[in-house]
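Quick one: structure below, then a few questions.
Left out: one protein chain. Kept in place: all the others.
== chain A ==
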Amino acid sequence: MMTDLYQSQRAMRQMRRQAMQRGVVAVLDVGSSKIACLVLRFDGTGRLSEDNSIGSLAGQTGFRVIGAATTRSRGVQFGEVTAMQETERAIRTALQAAQKMADIRVDHVIASFSGANPRSYGLDAQVDLEGQVVSEAEVGRVLNACDVPDYGVGREVLHAQPVNFALDNRSGLIDPRGQMGQSLAVDMHMLTVDAVAIQNIVRCIKRCDLELAGIANSAYVSGVSALVEDEQELGAACIDMGGGTTSVSIFMKKHMIYADCVRMGGDHVTADISMGLGVPAAVAERIKTFNGGVHATGADDRDLIDIGGDTGDWEHDRRTVSRAELIGIMRPRVEEILEEVRVRLDAAGFDHMPSQQIVLTGGGSQIMGLDGLATRILGQRVRLGRPLRVHGLPQSATGPGFSSAVGLSLFAAHPQDEWWDFEIPVDTYAARPFKRAVRWFRDNW
């Protein structure tokens, strides 16, 4: 099963390489409230500006967004596909509009999704080097030597990223290749998700006549785009408050070391408002967007919001609610989400991180006064994050709701080395069935 995954991930990498050669790839963020699609055009490697500085785009100049479209998501709940046909139609809508804008046909797509119970594992391994110098094959060997835990049937590895290399007694190496030493140790972060969720997304994309060139967890990609470089280096948590889920990812030394997901999000707040006020979901969504908040002040008691309705009953259609009441509905739910995030961060040992920066992003982070509330629950160092600026991104897609779409395009341009980017050593790859047969023989006779 591991080899299976290894092969399919390698096939996706191959697909990505093809897309790079063609120069056009689409990124698709399948969220619970909206599906965002960006069409990227790659025009060579990123060039530095004349004075050799990184520049305002943090060196991310290798690509350009030439098409962008969003559509209301259908058939996705908690970041997982629940109604295949509906999701397929939504993907088709977004993709068609983006293609239309880009005026080019796209055949390769890189997708991200947030749900499916992500679970993080930290793996490590140590091998003695065969030669003096660390070669690519040695890196592959040490990665393969990692003791993979039993992550359960029906789960798939989504990411397996080497986050730290140690050579003899020197730790914290980013790239040990070409260095001299005796033994090589690696720490790897592995993220597993429900296999069914991946399969559903893959099927939806296949049914749209597209080739999947990569798949990523949206907690990871929104961290890539919303955290600035020093936060990624020194350690920070990115909290992406989406519609159906709130995903948490912790970064350290430019690598994700933990990811998790709380199955609550902005849609639950809307549902609470809808239930509490007795209004349709669309109206509740609008009231939340325009008048929502989490900090009630004295003036809010006199802010009466017209919640309306079109039943024809005058009394019913003239209903109003004060903003304080609205806040009273929203705040407990937001607090609950943030408490849950706190629990996940504590479980991951975020307390022990040297830098405890927390960045809130995602569409849900636009609730007024959220940073103040988050400061009380999560800690002092909280800021609201917006995605990195990339070339050609329309103004309407620069909000925090698009941080995972933008992060996904950064991921498409510069993917991180994963376990499957290194060759499996031949001996384990080929000799394992034989070894297993021998072992079985010895055990039984």
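By our rule, a residue touches a chain if its C-beta (ideal position, glycine included) is under 8 Å from a C-beta of that chain, and two chains touch if they have at least 3 such contacts; residues count from 1.
Simple rule for what comes next: contacts and distances are computed from a predicted model.
Enquirer: Just go with whichever of "Cell division protein FtsQ", "DNA-binding transcriptional regulator, PadR family", "Pyruvate dehydrogenase E1 component alpha subunit" or "Branched-chain amino acid ABC transporter permease" UniProt uses as the name of the absent chain.
Expert: Hidden chain identified via UniProt as "Cell division protein FtsQ".
Enquirer: Of A:Met12, A:Ala90 or A:Val406, which residue touches the hidden chain?
Expert: Answering carefully, the residue with contact to the hidden chain is A:Ala90.
Enquirer: Quick one: which of A:Met20, A:Met84, A:Leu167 or A:Ile305 touches the chain that's been left out?
Expert: Once the missing chain is taken into account, the touching residue is A:Ile305.
Enquirer: With the missing chain put back, one of A:Arg74, A:Arg119, A:Lys254 or A:Arg381 would touch it. Which one?
Expert: Spelled out, the listed residue whose C-beta touches the missing chain is A:Arg74.
Enquirer: What residues on chain A make contact with the chain left out of this view?
Expert: These residues of chain A touch the chain that is not shown: 34, 69-72, 74, 89-90, 92-94, 96-97, 99-100, 103-105, 208-209, 282, 285-286, 289-291, 299, 302-306, 308, 320, 323, 396, 399.
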